[in-house]
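Input: one structure, supplied below.
Rest of the complex left out; these chains stay put.
Chain naming follows the written order as A and B, and within any one chain the residues start at number 1.
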Amino acid sequence: MKGLTTLKDLPVSKIQEIIDTALLFKKGELKADYSGKKMALLFFENSTRTEYSFCTAMLNLGISPIYFNDRGSSIAKGETLYDTVKTFESFGIDGVVIRHSKDEYFRDLENIQIPIFNGGDGCSNHPTQTLLDLMTIYEEFGRFEGLKVTFIGDIAHSRVAHGNNEIMRRLGMETYISGPEQFADVTAPYISFEKAIEISDVINLLRIQFERHTGKLDMTKEEYFERFGMTKKREAQMKDNAIIIHPAPVNRGIEIADDMVEGKKSRILKQINNGVYIRMAVISMVLEGKL
Amino acid sequence: MKGLTTLKDLPVSKIQEIIDTALLFKKGELKADYSGKKMALLFFENSTRTEYSFCTAMLNLGISPIYFNDRGSSIAKGETLYDTVKTFESFGIDGVVIRHSKDEYFRDLENIQIPIFNGGDGCSNHPTQTLLDLMTIYEEFGRFEGLKVTFIGDIAHSRVAHGNNEIMRRLGMETYISGPEQFADVTAPYISFEKAIEISDVINLLRIQFERHTGKLDMTKEEYFERFGMTKKREAQMKDNAIIIHPAPVNRGIEIADDMVEGKKSRILKQINNGVYIRMAVISMVLEGKL
């Protein structure tokens, strides 16, 4: 399959090449013009950041985005994902970006010939999110080897945590889990929140979806913030050059204090900005046959 | 009225000219650039193929599509179709593509001056679908005269069957109806399914909408497939160079076996591809004053 659906099979050298390409786009040292090319945005789940970041990346590269509205489409008539994607392929377009709630939906698309860019599948992969997190870390520290990252929040349901953890370990980073113990899984060792604050170079906050956890998470939003929210006081206890990242959207006042979202250690807006360059890098490398 | 709303009044020479133009676009022997022009996609009914095929055709011609979302628009405030289209005309754009559930909705739009491209009206017309079917047949046989076509499925509710039948007869083709007898109407003579398989050059499958026919169609999906579905066995009984077409979306395992959608005699994906060239031909001929 062409495109980028998962990072699992990608060597670390290729990950580094994507990040380097994205940094060149960011610095304006690399330009690319794919005028005349067309790619469709097939989003079957809610998204702001990923959909419009891909859209902006396409426009930056001269590619025309085709906005697909699944609510008004043949999917409502019961068409399969495969048939929908095959239809867009048959139009003669140059690629599709897909977000879908089914884990590894792309296994059903092995007969598709045009590039598929995964914008998130179920609780499994979100490769461009992982790449933009890595780019943000690399920009900060200039390396991955030996950095300590702790995931705080709903690990079990997070494609971000699972995707990031796998590749971060391959890149030589030490990964940990903290926050509510009932969220912990086998992804990485569990450490106390105090310890996480103390030792981490990167605090990777995850979105808490309270609506999903009624009954399971035995605390209120206020209690969550009290126990695990990022506050000025906790920020002060972090290492001097440590940073906070979050895939967003942020629950202000739950995972992180309102006034810290754009604070000194937060790289949340930078991540969003980097996401555009990562997607430009991924798209152009696929079109150039380098990925 | 400018544009293309129905094929009923179009001489066969003009039909042939559209197909020839589409074939030139497909072969890359004709190019057109209408950069700066803008057309709106006004779809008031579900669609994947027609809407995004028109969209791709516009982009191929350098035309900017304006994506109209009827669910968020003034239509929700009770505005008439005429007033909505008149609004887009007043913006100074160069044309509109419309799909609407009302039969011959374009009768209400006689005072509109910009080109209207009909993307399907009620159970009546779908001119670009008919044209792409004809293009696919013409590419295969190099002629229309004397070819035998049989429609299988829900003739009564099918704008495809009605639209195709009228023009196919004018082009010298013999048309028949087969499948469930309760779907037959006066469109064309009814023949048995066995006979249809045996004599047809083109089997034109139609989508069965089971949700519409509860009570009327006295058979299950399994029985339908058993009696009227296209299977490998039936394919083997067709003429050597006969083909299968379908307007899609296909109900896999009902109208046609799953593994035959992309099979030897199926032209279903080719139809989708041809649809883009037909729409490029229609749009450019209208803009050039040739249609």
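Assume a contact is a pair of C-beta atoms (placed from the backbone, for glycine too) under 8 Å apart; a residue touches a chain by one contact, two chains touch by 3 or more.
What you see is a predicted model; the values in this text were computed from it and never measured.
Asker: Count all the copies in this homomeric complex, not only the 2 that are shown.
Answerer: 3
One rule holds in what follows: only the chains that are shown with their structure count from here on.
Asker: Just curious, how far off is subunit B from subunit A if you go by their C-alpha centres, in Å?
Answerer: Comparing mean C-alpha positions, subunit B is 40 Å from subunit A.
Asker: Which of the residues in subunit B come into contact with subunit A in the complex?
Answerer: Within the complex, subunit B touches subunit A at residues 43, 46-49, 51-53, 55-56, 59, 67, 69, 71, 248-252, 262, 269-270, 272-273, 275-276.
Asker: Which bits of subunit A are touching subunit B when the two form their complex?
Answerer: Residues of subunit A touching subunit B: 38, 40, 64, 66-69, 71-80, 83-84, 86-88, 90-93, 111.
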